[in-house]
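One chain of protein is taken out of this complex; the other chains stay put.
We call the chains A, B, C, D and E, going by the order they appear; numbering starts again at 1 in every chain.
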Amino acid sequence: MFSLCVRDHFMIAHSFAGAVFGPAQNVHGATYVVDAEFRRAELDPDGLVVDIGLAAKALHDVLGALNYRNLDEAEEFRGRNTTTEFLARAIFERMSVCVARGELGAGARGLDAMRIVLHESHVAWAAYEAPLPAAAGPAT
Amino acid sequence: MFSLCVRDHFMIAHSFAGAVFGPAQNVHGATYVVDAEFRRAELDPDGLVVDIGLAAKALHDVLGALNYRNLDEAEEFRGRNTTTEFLARAIFERMSVCVARGELGAGARGLDAMRIVLHESHVAWAAYEAPLPAAAGPAT
Amino acid sequence: MFSLCVRDHFMIAHSFAGAVFGPAQNVHGATYVVDAEFRRAELDPDGLVVDIGLAAKALHDVLGALNYRNLDEAEEFRGRNTTTEFLARAIFERMSVCVARGELGAGARGLDAMRIVLHESHVAWAAYEAPLPAAAGPAT
Amino acid sequence: MFSLCVRDHFMIAHSFAGAVFGPAQNVHGATYVVDAEFRRAELDPDGLVVDIGLAAKALHDVLGALNYRNLDEAEEFRGRNTTTEFLARAIFERMSVCVARGELGAGARGLDAMRIVLHESHVAWAAYEAPLPAAAGPAT
Amino acid sequence: MFSLCVRDHFMIAHSFAGAVFGPAQNVHGATYVVDAEFRRAELDPDGLVVDIGLAAKALHDVLGALNYRNLDEAEEFRGRNTTTEFLARAIFERMSVCVARGELGAGARGLDAMRIVLHESHVAWAAYEAPLPAAAGPAT
Partner (left out) sequence: MFSLCVRDHFMIAHSFAGAVFGPAQNVHGATYVVDAEFRRAELDPDGLVVDIGLAAKALHDVLGALNYRNLDEAEEFRGRNTTTEFLARAIFERMSVCVARGELGAGARGLDAMRIVLHESHVAWAAYEAPLPAAAGPAT
């Protein structure tokens, strides 16, 4: 199994609902350093997992839609706690759409899986990984 | 699959028995920077893999029982080489007990697996990962 | 010249006033990983720059007063842009008070200088360093 | 499952063929910081995944055969794009031969799998992992 | 003294002349992860050392002029060994020109000094730092 990973980051404000969150119920924020890892069993004809330039651009665009925002006011997350693990899946889903749309190149349809890691500090990170639904779709 | 990981460290002395260890047969020591990664298929009702505060406290307590010690004199490791990989499993087992006891919260009984990584320098680390026995137990 | 440095972090929300800040005029946030470096010409009688336990506790307390807050609502920063470099000096000043009060131990009055670094992502950090006013005070 | 990982690096020049590579079609170069992770279900009688000294030496020798070279002139890579992911597999294969030859010690024949990660910058890495063919071979 | 630092990278091929360089006399290459640190005694009216967006763009442009090249063929380095320390100064000089030209904003003329660090691997880096000539120029 091959992997290729690119890194970028975004900076947001949010707050959490529920006593389990203690002081994180206050409006606070985070820098998330994000790793997007793409996996496939065999390389494409160019010897690549995925075009690294397109992968980096897609990640930058996906994170750009969240960057410099207060997620408490984001319509798409209404009523949800935007925990680090929740955001890892949200970014996974958005990146999956990019893959399915061909934004990472036609070859990216051969990807088997993806893993998104969000580093929230030097002592904590969360991740979401799953097979890529797009990979099972028709490549036509 | 979701993951959440917390990091802490401990500092110990030890020595190894066996010619394969060369100069590490002498009493020496190590700083181990430890990553404890918790995995589960679905988030709990709060949108969490596990309560990060409880997870960090459990790891700190488990490492605290080893910190600032000469492991050659530790009754529980008598006759064993406390290699990095051996210690990774020992910490896994202690953390598993914490999970089973509910020290990471009731929701932690939904955890599927755990991975413990011990970084011993900038050029070497060892790890142990396994399904969490507690996860298969009765949640009542 | 000797140095000793301890690391901790805090997570806040804020926004900036001024067109120069572009999208950072929105409410967003950051994780700041903070290095507090203490400097002195000669070690104290225990062979230390400063008691590392007291230094880590002082840093944790200073950052704890900022952690999980929206700095836009902080009385002490009213009318100020809490940029990374501004916060580095604010933390420097609070740590200086801790030194002057003896919270880092009596030996810490022998410190010559301090440097506070705030890492805001994997690609940016800011710092403030200065002689320690406390060092010029009477050591009696 | 246990893991042990050692890190080293090498520095090469190369160029890529194909419009997809854009400016990387020029002769350029890279530092690759390489992690070699060895995996096995149970530790050997010494409490080890693999002899870390032999593992580090094998990795150093394998990378040494590539270090300070222009890979465009390497006979063994003729007609291939030596992308990061391609090199990860090439190094995997060379390390596999070392394991099969007993260069990592007789105990290394108990290894189940290996993962090679090449970090090409602070924002990108690629990897190749697979079961170790040598592990299935005769241990006689 | 305040500092602000931004990070980027570039990837080049080169070779060195002189027996002291041993195998590095061959054409090989490197990834250089570059930190550009800007220093000044007092913050500008916006509470900044320098506009971080402009600083990052200037660094990216300066590195972009070197990225994906074989420095042995670079007219501007003819007859010079493009060692890591040499390149640190070369990048310093180019960044100084950007500051003097106002590409980092008018406020950047208040900068006192700059430090350029090139990380060439996980075990080696080189740097060049100096007062900023532009700082002595007319601020009108």
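Convention: a residue touches a chain if its C-beta (ideal position, glycine included) is under 8 Å from a C-beta of that chain, and two chains touch if they have at least 3 such contacts.
Being a predicted model, the structure only gives us computed values, none of them experimental.
The chain omitted from view is touched by exactly one of E:I52, E:L66 or E:A88, namely E:A88.
Per the touch definition above, the residue from C:L48, C:C98 or C:V123 contacting the chain not shown is C:L48. If you put the missing chain back, the residues of chain B touching it would be 7, 9, 11-14, 23-24, 26-33, 67-70, 119-123. Counting over the whole complex, chain E has residues 18, 20-22, 80-81, 83-86, 88-89, 117, 122-130 touching the chain that is not drawn.
Against the chain not shown here, chain C presents residues 1-8, 43, 46-49, 51-53, 56, 105.
In this text, only the chains that are shown with their structure count from here on.
If you take chain C and chain D together, the chains in touch with both are A, E.
Matched by residue number, over half of the contacts between the chains of B-D recur in the interface of A-B, chosen from A-C, A-B or D-E. Rounded to a whole number, the gap between the C-alpha centres of chain C and chain E is 27 angstrom. Annotation for chain A: residues 7, 122-123 touch two or more other chains.
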